[in-house]
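Take a look at this one; I'll ask things after.
Complex shown without one protein chain; remaining protein chains in place.
Here the chain labels run A, B and C in written order, and each chain numbers its own residues starting at 1.
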Amino acid sequence: MSNHGARLVVPIDVKKKPREQKLPLHNRWHPEIPPVAEIRAGELFRVEMVDFSGGGITKEYTAEDVKFQDPSIVHYLSGPIRVVDADGIPAKPGDLLAVEICNLGPLPGDEWGFTAIFDRENGGGFLTDHFPCATKAIWYFEGIYAYSPHIPGVRFPGLTHPGIVGTAPSVELLNIWNERERKLEETGLHSFKLCEVLHSRPLANLPSTYGCVLGKIEEGSPEWERIAREAARTIPGRENGGNCDIKNLSRGSKVYLPVFVEGANLSTGDMHFSQGDGEVAFCGAIEMSGFLELKCEIIRDGMRKYLTPMGPTALHVNPIFEIGPMEPRFSEWLVFEGISVDESGRQHYLDASVAYKRAVLNAIDYLSRFGYSKEQVYLLLSCCPCEGRISGIVDAPNAVATLAIPIAIFDQDIRPKTTGVPTGPRLVRNQGPPQCNYDGNLPITKNPSATT
Amino acid sequence: MSNHGARLVVPIDVKKKPREQKLPLHNRWHPEIPPVAEIRAGELFRVEMVDFSGGGITKEYTAEDVKFQDPSIVHYLSGPIRVVDADGIPAKPGDLLAVEICNLGPLPGDEWGFTAIFDRENGGGFLTDHFPCATKAIWYFEGIYAYSPHIPGVRFPGLTHPGIVGTAPSVELLNIWNERERKLEETGLHSFKLCEVLHSRPLANLPSTYGCVLGKIEEGSPEWERIAREAARTIPGRENGGNCDIKNLSRGSKVYLPVFVEGANLSTGDMHFSQGDGEVAFCGAIEMSGFLELKCEIIRDGMRKYLTPMGPTALHVNPIFEIGPMEPRFSEWLVFEGISVDESGRQHYLDASVAYKRAVLNAIDYLSRFGYSKEQVYLLLSCCPCEGRISGIVDAPNAVATLAIPIAIFDQDIRPKTTGVPTGPRLVRNQGPPQCNYDGNLPITKNPSATT
Amino acid sequence: MSNHGARLVVPIDVKKKPREQKLPLHNRWHPEIPPVAEIRAGELFRVEMVDFSGGGITKEYTAEDVKFQDPSIVHYLSGPIRVVDADGIPAKPGDLLAVEICNLGPLPGDEWGFTAIFDRENGGGFLTDHFPCATKAIWYFEGIYAYSPHIPGVRFPGLTHPGIVGTAPSVELLNIWNERERKLEETGLHSFKLCEVLHSRPLANLPSTYGCVLGKIEEGSPEWERIAREAARTIPGRENGGNCDIKNLSRGSKVYLPVFVEGANLSTGDMHFSQGDGEVAFCGAIEMSGFLELKCEIIRDGMRKYLTPMGPTALHVNPIFEIGPMEPRFSEWLVFEGISVDESGRQHYLDASVAYKRAVLNAIDYLSRFGYSKEQVYLLLSCCPCEGRISGIVDAPNAVATLAIPIAIFDQDIRPKTTGVPTGPRLVRNQGPPQCNYDGNLPITKNPSATT
Partner (left out) sequence: MSNHGARLVVPIDVKKKPREQKLPLHNRWHPEIPPVAEIRAGELFRVEMVDFSGGGITKEYTAEDVKFQDPSIVHYLSGPIRVVDADGIPAKPGDLLAVEICNLGPLPGDEWGFTAIFDRENGGGFLTDHFPCATKAIWYFEGIYAYSPHIPGVRFPGLTHPGIVGTAPSVELLNIWNERERKLEETGLHSFKLCEVLHSRPLANLPSTYGCVLGKIEEGSPEWERIAREAARTIPGRENGGNCDIKNLSRGSKVYLPVFVEGANLSTGDMHFSQGDGEVAFCGAIEMSGFLELKCEIIRDGMRKYLTPMGPTALHVNPIFEIGPMEPRFSEWLVFEGISVDESGRQHYLDASVAYKRAVLNAIDYLSRFGYSKEQVYLLLSCCPCEGRISGIVDAPNAVATLAIPIAIFDQDIRPKTTGVPTGPRLVRNQGPPQCNYDGNLPITKNPSATT
């Protein structure tokens, strides 16, 4: 047998369900979820992963599965993986774990993915008040390229990356998370202006035993019950890395993760064939199953050496990332701008979230003049390699955010022209992505761009 | 005489004060400020500009001029320039003005710039609660490169651009601006969470006759009085372009600006030798005098063809930008992440501004381990070609923002290492940038990273 | 079974010898070698390939296998593959076959490669008069990166590509090849100045039955004998593509190949994990087994539409290539120059081969000051992503050729410094690559750089 190439430490069989995999998966963060594998620093190893929904969202051309997707089960992660050094001594709290992404990709034989808009009743997305209905696009991969029958006329190379890379939190860190997120839920809507716009989205996703999967811990046991009530959901990025959704974390990148428990207990998942900055449709990257080939190093005492707590405790730190050299070259970009004035004309104060929302809406309206439905563009901007920038954050009262789209991904020239008009509806809307009707009972905000 | 090369339409003499220039400058937006020049579509023309402060901030190694900088006079702009087509017919409301940036740079003989932190009492910056004191770094240019005696060990090629490119607003648009910004000022602090952090910064800068310069309109005349009371300040980016601070708007870029008045009345200013995304220190790019060589095209009826109003009126539109192909290649980036949990540990809901603040603070603390003072890094991140991204905006409750810094701008390797410790204070703090004491009477937020 | 992902049309078992593979391989070009598979235009398919030597060169740390490598068997190719359009109509002579490289890489479980200098007696390389001994370096792959225990201190991302992509020649084209190469062999040494330098290398490799492998044609049969005597060797690039060794033909590239026989009969092989322009050590890329995922389109009548015969017949055409967008970013390069004055000081007239030889020798001597043996650098420059350019080809009498090396592949700064000296021999020569003694009886040219 070859002693070169990556050692497979977490295998996945894509024909099996999440709970039937050889090594158990998990979908919560908790210090007591036992490792399923161990690797040595310096060793090249391979982790395989189901897609975030564990096959719940299928390759059928329907959005019904998206509409009724159970949000309590996301994200199925592979791991935890215990990391030891060359002498067999495990990573320890206070160390930094340097994780190099040497290679990654879809699982062989499973070269497809999906991008979806969640129904407003089911979590929605960044623009849920404009696009409340469950919608889905299927993407097929041709090597580095993705194309979709639901968004014709675009094809682009993926900047493939894991949405989630994280270490297990300690008990103390878990308590901090749960407390601050619970407080947010309690304080509620009235104190957050953005919520007026996104008011149907949950403010936070607190621990719940419903849907909880805890790896080797037997479901239903007293231990499982206790841990399930404490374990943090995987939706947000946090101090341990987690769902940071940094789209450039592709081949050749490195993540420097703080270690909070012995062995580091590294978990990965939520593979994205490609994602736009912000992943605006929420389920918005090209979601897929996939593999990572990783190499870890332990930086002893690295938290003290390199990280500074940015809050009341020593645990309020964030990972550091290093972007690799392998990336598609795009030479020209069309850039849409948003300022922090909302759709009602109301002025917000240096609010980058509102500004970015405006930039995305501007881009959607613009591109819908080139033959696309707005849902198609919303899906596209969520998953294509577009860049979301905070351009100005000091010029009161307006934050300026920009969304830059590589022109080369389209098979038509999408730039404004001195003469002529945009091509017009070349693509018929009902050839677009499958979409459910919205049957929620919340009022939908009216605004110029949502109509028609 | 050569009939090729750019025709100089607005000359600047850097030895003269703003009010002594051959063609009068202006520092407000108003439809009635008369054009100082006229150009034809397709013609290459040159506009020269004073720095945004009009020489108020000097190349002396002191921060006193920053501390007492009069904020009412920013930004001195060159123009307005009236644009007509090949037949002499002016641009008209509803058209789009495509402005190509063919070339730009510092003014010959004036190859230097400054980056400054405003005093908290005088407007502050993005991190004013951490860095309340007026501080200044001087940069010298060696062709495409900038270096500063105040931030030793870095040298980088500038991605030079104009901070401000804009057309004159119509009366209607001006009214919209003034009304919404006045409302913000009136609603005030209690409704904006970010203000709890940035509470000493003005919420908006409403029209004021003080410091107002209106081009050819005689100061003190009744007409001047009326216009000065209506004319919008130039600090924020708005529907007309304005202070959008998009750092990639360099050679080869194009700006598609909506036209609101006959002739478009294009103005430019606030030249930046280089800027980081966000321009976090506020006066935070490498500010300089400079020139632009531009070429305009008129896209007749372009607003209807290409822009969608994103608010209650047809004027609620934003410009579109096209990024050119000329850019320094950086192959490796170190990336800092912030999530929307503030320094007190409080959880905010999908707030990209808070997340970006955290990312910048993380970067400052990290780089201060390599021999820099925090003020030096704050200045550096404000002006070097770093990228500020909205990486995740849907994973409730955390927005994830990232700040990516090109590794090659440093003369040391700033990556975390498996062994050893960061170089340690190679640079002594008191060789750093000149800084004033803060003598304000507002309480300064205490947090771990602000203390030494 | 998944109907997405690439269909495997030529499988390889790397544990088996070339003649034991499920589908027979071939190592000659001939119109009568029968296809082993058929694909449809538009279909994504996968071809697997042995390394060019078919396992003859092993991963043992010895150069003996290189020294006695049988040159008659190179290169083992996979195919031919017959191409038909959506209606089942085959590609026809006169068409162009557009072959898109959607993905590629090493074969799973076989992630290693080798770079070798052939012995002067056995074909040698570009610098055989300086480096006459068989030498070999083994490379291991960590995802996109390669490193070698024989050339420590370098690690680089591969720009992986097939060395050989070609269609079958027609009888007429085969005759042209054989005739012109036979004429070269006959005219011989006296008429080619470069041969004075490279005089032990064969001028051409004419058809030979020895070592010949012809796919499905039974070895030893009369048909085999006839074809083997006619079939062209695979060493040079020619009108059908063939061994063009264009190092940028990586993911996302396209090759437009002329079609000379019905079905096109596409063959591929000689996979390179990475190669420098020129592949100077001859066996000089990082040679490996591997796979290609391809998609073909037929451009009917494309030769007439797009190609111009560049010689006496309509068959004197060359393929066209399109380079894809996926490439490692290198921001800084150190460039070595050569002019067409040879090592003896003799002036050659606009000879780019001599100039490039000088550039490579200059680079070898320079880098050997940083702790490497010259053999190590020769191997490195042959396989790392360096660029060989024809910078000036008109400034008589000197051609100027340049070799640009990305600085980032080294773990030390290899630039000249104002102070200090190069690091000095950090790496001891006998830790370098395994090397055989040269026991040939040809005199070795003496020159300053070959000594020591």
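Everything below uses one rule, namely that a contact is a pair of C-beta atoms (placed from the backbone, for glycine too) under 8 Å apart; a residue touches a chain by one contact, two chains touch by 3 or more.
What you see is a predicted model; the values in this text were computed from it and never measured.
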Which of these touches the unseen chain: B:Gly88, B:Gly143, B:Pro222 or B:Gly420? B:Gly143
Among C:Val66, C:Leu214, C:Leu294 or C:Ile339, residue touching the chain not depicted: C:Ile339
Could you tell me which of C:Leu25, C:Cys102, C:Ala399 or C:Cys436 touches the chain that is not displayed? C:Ala399
Going by the touch rule given at the top, which residues of chain A touch the chain that is not shown? 328-332, 408
Which chain C residues touch the hidden chain? 96, 98, 125-126, 176, 180-181, 183-184, 191-195, 198, 201-205, 235-239, 243-248, 256, 277-282, 284, 297-299, 302, 305-313, 316, 318-325, 331-339, 341-353, 356, 358-359, 361-362, 365-366, 369, 387-402, 404, 415-418, 421-422, 447-449
Which parts of chain B are in contact with the chain that was left out? 2, 4-6, 44, 100-104, 108-112, 140-145, 157, 251-252, 293, 295, 324-330, 408
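The rule we apply is simple: only the chains that are shown with their structure count from here on.
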Between chain A and chain C, two touching copies, which fits better, same or different residues at the interface, with half of the numbers shared as the threshold? same
What is the distance in Å between the mean C-alpha positions of chain A and chain B? 31
Chain B residues counted as touching two or more neighbouring chains: 331-332
